[in-house]
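So, subunit A:
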Amino acid sequence: MPPRFLVRHPYLLLVLAGVLFPLVGSEFWVGTVAARALIIGTMALSLTFLTSTAGLVSFAQAGVAGVAGYTLALLSPNVTGVGVEVAWPLAVGAALLMGTLAGVLVGWVSVRSSGIYLLMITLAMSVSLFYLVSQNTEVFNGFDGINGLKAPVVWGIDLRAPLPFYGMALTAAVLSAAAVLYLDRTPFGSQLHALRNAPRRVSALGFNAVALRIVAFGVAGFIASVGGVLNTWFSGQMSPGAVDVHAAVNLLVVAVLGGIRHPLGAFLGAITFVLLENYAASVIDRERFNLVIGVVFIVIVLFAKDGLSGLINQLRVHLNPAWTGGRRAKTRRKAA
Partner candidate 1 sequence: MRKTIGTVLGAVGVSALLSTTALADDIRLGALATLEGPFAQSGLDGLRGVELALEKYNYTVAGKKITLVKESSNAKPDVAVAKTRKLIEQDKADIVVGPLSGGEGIAVKEYAKSVPDKTFVNGTSGAQDTTLRDPAPNFYRFTLDGAQWQAGLGSYAYQNKGYRNIAVIGEDYSFPYAQVMGFQAEYCTLGGKIAQKNWVPVGTKDFTSVIAKLPDNVDAVYVLLGGADAVNFLTQYYQSGGTAPLIGSSVTVDQTVLSSKGPFRQKVVGMLAAGPVADSNEDPKWVEFVNAYKKKFPDGLQSPSLFAHGYYVSTLAVLQALEQVKGDLSNDQKTFQAALAKTEVTTNSPTGPIKLDQNRQAIADNFVTEVAQKPDGTYYSQIVKVAKAVDQTLGMDRAKFLSLGPASRDNPPCN
Partner candidate 2 sequence: MAASTNALVISGLEVHRGVVPVLHGVDLQLDGQTLAILGRNGAGKTTLCNTLLGLLRAEKGSIRFNGVELAGLKPHQIAEHGLTIVPQGRRVFASLTVEEHLRLVAGRRPGPWTIPRIHDVFPRLAQRRRNHGNHLSGGEQQMLAIARALLTNPKLLVLDEPSEGLAPKIVDDLLDVLRAVNMEGTSILIVEQNLRVGTTASERVAIMSGGQIALVTSSKQLWEDEEMQHRYLGVSTH
């Protein structure tokens, strides 16, 4: 039996696995594959947070991350010669702020839409951003984007080297995930769950449902921005490709693969996605990655309603019924 506190907090195991991973993984696995999975996972976390707590779906999270990415790019030294250079903490702060504001804007514009319509209006906003940045050359350098961006050197640690970068991505991912899990247990989290269950009731109780919803989008925007900042450093550049419709679809695919009803599904989905990206190619044919991802996606949607996290939950219940969650078991006892 694993120690008690691990049973009570199974997520600590995941964090531990993340911390220990560099001991077994090669530089490529740590600095490129795992770091990328963490970044994509963080961006997708913004979506699974929205869906699992507030019941909102959004196609715009890649775009929101892109707003942060572009802000960072424009405020950092780059070889494209656009923007203004400021100290990196300031640039990161501004990026997170702008991304959060972008999230708020998405929430505000789409406030009257829900379900499939919400998906479409957020897709439209995301695509609008794509056209804005790809057609504006003065600020965003259009189609070519902004190049030569680098993660800073902090206290002598070069954050663009694989291991430090991985450490940074892991820290950001763990903190974001912890924040989401924590929020879930606060009154604010409960209020968001309430919004998902019965928005009419939420208003009738005296909550400003619109504000609640917009704040949820803001929080998601912040998380997406964390991913966006890391992603910009990771690719060393920012271009419209990061906010195009494929990027939006990919993020949704990641979230659905992992299970959109559990916040941490985002990371499961991201790991799967990145592994498929690197290995599916060698299974069938180097160019047929999309075929594999498409088929896997269909299978997940058809047969695993809650994605991989749902499957794992089922498996857990199957292996050890006592793990169904102490809470419910307790109530049963109490009620009996």
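Of note:
The criterion applied here is as follows: a residue touches a chain if its C-beta (ideal position, glycine included) is under 8 Å from a C-beta of that chain, and two chains touch if they have at least 3 such contacts; residues count from 1.
The set was built so that all candidates are chains of the complex that A comes from, given by their letters.
Worth saying up front: this structure is predicted, and the values here are computed from it rather than measured.
Among the candidates 1 or 2, the one that touches subunit A within this complex is 1.
Interface of subunit A with candidate 1 (complex): residues 24-29, 31-33, 36, 79, 81, 131, 134-135, 137, 142-145, 147-148, 160, 162, 231, 235-237, 239, 241-242, 278, 281, 286-287, 289-290, 319.
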